[in-house]
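Only one protein chain is missing; all other protein chains are in place.
Take a look at subunit A:
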Amino acid sequence: MSNFYRRWFWPLALPGLILFVAVVLVPFLIGLLYSFTSWRGTYFVGGSVWNSFVGWDNYARIFHSGKFLHSLVYTLEFTVIAVIIINVIALALAQMLDFVGKRVGLFRTVFFLPNLLGGLALGFIWQFIFQNVFSKILFGPSGLHIPFLMNMTQDATKNLFALVIMVTWQMAGYMMIIYVAGLNNIPKDLYEASAIDGASGVKRFRFITLPMLMPSITIVLFLSLANCLKLLDQNVALTNGAFNTSMLSLQILRTVRFTQPPDYGQAQAQAVVFFVLVAVIGLIQVYITKKREVEA
């Protein structure tokens, strides 16, 4: 039996493996190599790859350039705020749906709707909402007059929150669905037992819901962290990086446009740092939340 599978292993595995090697593995390894060279996209300074080695120069330069560091910090700030807000709202929505119980299909359908649309399409709509509806009608001098919510796309700090509002609006429904599934998996007799023991709502949330929900929390945190760190489309659509609002993805993309000749070596060094950042944050988060998961 196992001989049979072993005989057919390579023929069946190869189509996928070839794709994976060609599209992910090789470009990734080449990218590591190129981050140490003066790569200009179409040629290497000095002729060949091996003659254009500059050691850690690209890395030194990106950490000395204010732009990269700024986008790094900007991305981290955005991610921390967005992940917290997305999770709180998604969990609150899931709890409310769970509480209402039956006939929540319509709400689920509506809350998931924004996920169907690409970040670019949504970004264009929200750009108009922030620039006109927020600034002139809702929160303008003739409306509620909240200066912080006016002209949000023309200031780095305000834009950070504009992005948070938009991304929360888009992702909360997706994460809510994962939380709803998690809540459904919690055995109801745990709540019944605690009600008999006289536990308050807060206590039940703290000592039953949260621990039993840990597997969902692991997944939702991972997805929202990864999505926020890598955010690009919404950033492009809302400000296209103007007013110092480039996140890392956009910064990497624009480096080759704003250097003359296009400095792909430097962009690639940023990309490698970006990978390390995403991988380290992702692994640490999964490690920490996995440890807190309990068996049902």
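As a convention for this text, contacts are C-beta pairs under 8 Å (C-beta built on N, C-alpha and C of every residue); 3 or more make two chains touch, one makes a residue touch a chain; residues count from 1.
Here, contacts and distances are computed from a predicted model.
The subunit not displayed here is recorded in UniProt as "Sugar ABC transporter permease", chosen from "(2Fe-2S)-binding protein", "Sugar ABC transporter permease", "Acetyl-CoA acetyltransferase" or "Pyruvate dehydrogenase E1 component subunit alpha". Although one chain is not drawn, the whole complex shows that of A:Phe124, A:Phe148, A:Phe207 or A:Phe258 it is A:Phe124 that touches it. Interface residues of subunit A with the unshown chain, by the touch rule above, are 1-2, 4-6, 8-9, 11-13, 15-17, 19-20, 22-28, 30-31, 34, 41, 93, 96-97, 99-100, 104, 106-122, 124-129, 132-133, 137, 169, 173-174, 177-178, 180-181, 191-192, 195, 201, 215-216, 219-220, 223, 229-230, 232-233, 236-237, 240, 242, 248-249, 252-253, 256, 264, 267-268, 271-272, 274-275, 278-279, 282-283.
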